[in-house]
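Just one protein chain is left out here, and the rest sit where they should.
Lettered A and B in written order, each chain numbered from 1.
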């Protein structure tokens, strides 16, 4: 049996006076890609933000590597080995590609340099625009930069929020290939609206609706369950 | 011609002092979204602590060091006791920093007495040079140089060091900086203390320049710094240098040609900037 790296148990999150998450649970198993699905406004982004501690949970628990991280500060959580690629990519627009990556590199060891080498081979565009301001990159390049930035630290887990958003199909293809490649080195929790993509690279799925988990399971189950797909994703 | 040159020197010197005050304000604002209304209090504390230790020790350098240390200590206290408890609540922040300004200002009177204190320029920097018809006051040149050196140092720190990189990144997106594993609170504290030290240093340098200091000075200068921060763009370090020099020059020329308007002009510039370009003159609008 594979161990679960990350576990959310009945997670509740309030933002201001709004009760956004009202019972999210799922597990991400080591080495897998777990996909979060759900319609717009379901609470997928908030789930990722809760894991990384930007919108801390008000109830339930988040466990990572057998540690309770529910109440930990964001930077502590990140330092435990969780990388975050936000929905808007969170690129520092006035910093160059190089500087964006430098901010992220917590220590410059041989290992982290190796990782950097690795992502630069994965995304040769970044090398090409090494000195260009992050704000001037194309949408796809920003996505690649954001993923590299999360990856260069020795992250055991990457949280990636809708990497395909607003990208041309051919670029999506590239990004997805990169995720498949990264999966060899790390565990991934992926938010993805594009069901075709999600079903191709996901191992397991979690369906979120109205801030609650409505179904977990292996991706295969979802692919075969037309009713579920229709009800919550409006497809099939 | 000689008049113009001395007005320019005047303006530059004032501009540099305002820059020292405004650069801290703008960095603190950019990174933490805290508009510190107590910033002027640190200016005046730097001036008094520095001047008194300068008088006591007889050494101007000791005065400067004490001023900087005062700024660091007060910055630490302010951040921990005043800013942190209300972090994220804009209205409370504005209210509390103004209250702290009041306390700082009155504390000056308790600790150092309520009277105006006269300050002499240190001997080495006293006097002036005569170049043909032009009289150049040494201390003003000193301030201009000192200001540019500090600007250079800060610029180097912001662009070439890791912590500077983090600060710049934090100005753009502090959540993301945290998500990359950096304790932003610690960075806040460092920036806050640095900004406070700069304010205190500005106060100390200002003291011999004006020749007299008093408790209300903080508020007066803080308003200038606010104006500069608005014109330069909140959070823009370079912007604050340009704007400070602009304000300094405008002030010096106005004071000579249209003294009635001198204070008004800066405020009018600020009002116009805020109304038509609230993001400041020197920053590009962020989309």
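Just so we're on the same page, a contact is a pair of C-beta atoms (placed from the backbone, for glycine too) under 8 Å apart; a residue touches a chain by one contact, two chains touch by 3 or more.
In this section, contacts and distances are computed from a predicted model.
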{"item": "Identity of the absent chain, which is to be given by its UniProt protein name, from \"DNA ligase (ATP)\", \"Isoquinoline 1-oxidoreductase, alpha subunit\", \"Cell division protein FtsE\" or \"Branched-chain amino acid ABC transporter permease\"", "value": "\"Branched-chain amino acid ABC transporter permease\""}
{"item": "Neighbouring shown chains of the undisplayed chain, as defined at the top", "value": "B"}
{"item": "Which residue of B:8, B:35, B:62 or B:190 touches the chain not shown here", "value": "B:35"}
{"item": "Omitted-chain contact residue, chosen from B:3, B:61 or B:90", "value": "B:90"}
{"item": "Hidden-chain contact residue, picked from the options B:141, B:190 or B:274", "value": "B:274"}
{"item": "Residue ranges of chain B at the interface with the undisplayed chain", "value": "29, 35, 37, 82, 85-86, 90-96, 98-100, 102-103, 106-107, 109-110, 219, 223, 226-227, 230, 260, 263-264, 267-268, 270-271, 274-275, 278"}
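FYI, only the chains that are shown with their structure count from here on.
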{"item": "Of chain B, residues touching chain A in the complex", "value": "162, 165-166, 168-169, 172-173, 175-184, 286"}
{"item": "Touching residues (chain side chain A, partner chain B) in the complex", "value": "52-54, 73-75, 78-79, 84, 86, 90, 92-95, 99-100, 102-104, 106, 149-150, 153"}
